[in-house]
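Of the protein chains in this complex, one is absent; all others appear in place.
Entry: chain A
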Amino acid sequence: MQEKEKYQKLKDIIQVYLPSDVSVDNIQPSSNFISELNINSANLVDIILDVEDAFDIRLENEDMNQMQTVADALQIIDSKLNG
């Protein structure tokens, strides 16, 4: 899977959980899920579960702790896919 394709897939997942005052255009690799995209911790769990299904990987608690930004998520996805 190309990087661009992974990024798009992740964006599609995140988009579902964005609060109404945050637009899709706000999603950037550097975006912090909680402080910039206004995603709460319960929805962050939903994003993780959707990521697991979409990429057929399994994330652990420490992965969630490290997942602060969209770029962090992409890096974790990469490491699981190559792991």
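Going forward, a contact is a pair of C-beta atoms (placed from the backbone, for glycine too) under 8 Å apart; a residue touches a chain by one contact, two chains touch by 3 or more; residues count from 1.
Here, contacts and distances are computed from a predicted model.
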| item | value |
| --- | --- |
| Undepicted complex member, UniProt protein name, chosen from "Phenol hydroxylase, P3 oxygenase component DmpN", "Heme exporter protein B", "Hydroxymyristoyl-ACP dehydratase" or "Xanthine dehydrogenase molybdenum-binding subunit" | "Hydroxymyristoyl-ACP dehydratase" |
| Residue of A:V16, A:I34 or A:L49 touching the missing chain in the full complex | A:L49 |
| Selected residue (touches chain absent from view) among A:Q2, A:N61 or A:N82 | A:N61 |
| Residue ranges of chain A at the interface with the undisplayed chain | 40-46, 48-49, 61, 64 |
